[in-house]
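A single protein chain has been omitted; all remaining protein chains appear in their positions.
Here is chain A:
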Amino acid sequence: MCDAAKTGDWHGVEAGFRELTDPVLHQIAIGLAGRLLDRAVAEEAAAADPTSALAGTLWAWRLVEDGWEIRTGAWGNEVSAEQWKGFRAHLRRAEQILIQVTARHPDYTSAWTERLHTARGLGLGQAEARRRYEKAMRAVPHFFPAQQVMIQQLCPKWGGSYDAMHSFADECAEASPPGSVNGAVVALAHIEHLLLVIRDESAGAGVAYLKRVNVQEDLRWAAEHSVLNPAFQPAPGWVAAHSAFAMAFSMGDNQPAAAKHYEALLAGGNLADETPWKYFDDQVAEFVSLRDHAFKKGARP
């Protein structure tokens, strides 16, 4: 499917997606194919078949991606007026395509997840984001990708609050069956919290936050309920889950705990997920160095 995307072979892309019946896998593949696919190919495919959920969603995904390219990932106050304008124009276009997709395919979780991205970028509001999230949940309970986006939505930098973000994460984890990947949203919430403490105070204060007993206890419980649970079976999203726990434990200097997650990623085929590691400038180097550190200090299990 990735090869087809690279060469602009739309039928090949469609055929590849037809095999992805798991909605989480489908959503992950949207990001992969979206990045490889030329925007014009997605746009033409959507024009050729306006009822195609896949073509519309991939096209919208690219518009959002290109919009962020214009905006850059800088803190909001460092973004120029021109950049905001381009960003919003791209996101509005994407949103209008996605409105059509979800109107035709109300259970298409990939489009709802993308609509969470547009809602956040366009600042449509917390209740509206929550409504979109509920739509995804109604289609697929415990849909992990939508929960990942909601953590962002609920964090203070996007108009939420620490309380709202952490209680949402806890609810997601508690409601999920033991051994599922959803517990990782707890780690993602703590990482978002860490970033804001680093921004507003200092790197030291950030680490101190993660080292807090209650935070470590929260992380430990979430990890044991999810990817470290005896009931755990690798399901789509497991790489992202381990990657989130590994980063949270590493940054909080709990090397033995971090090592377990690095080990699982290594054993699974030397894998890692960009989320949340993309917050580092050089994510690969940071990942390798923190992993080595964890293995050295925390002792490989």
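Here, a contact is a pair of C-beta atoms (placed from the backbone, for glycine too) under 8 Å apart; a residue touches a chain by one contact, two chains touch by 3 or more; residues count from 1.
By our rule, contacts and distances are computed from a predicted model.
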>> Considering only the chain that is not displayed, what protein name does its UniProt record carry among "Fe-S cluster assembly protein SufB", "Sugar ABC transporter permease", "Fe-S metabolism protein SufE" or "Predicted Zn-dependent peptidase"?
In response: "Predicted Zn-dependent peptidase"
>> Just to verify: which one of A:6, A:92 or A:220 makes contact with the chain not shown?
In response: A:92
> Which is it among A:128, A:170, A:224 or A:274 that touches the chain not included here?
Replying inline: A:128
>> By the contact criterion defined above, which parts of chain A meet the unshown chain? Give residue numbers in ascending order.
In response: 91-92, 95-96, 99-100, 102-104, 106, 118-119, 122, 124-128, 130-132, 134
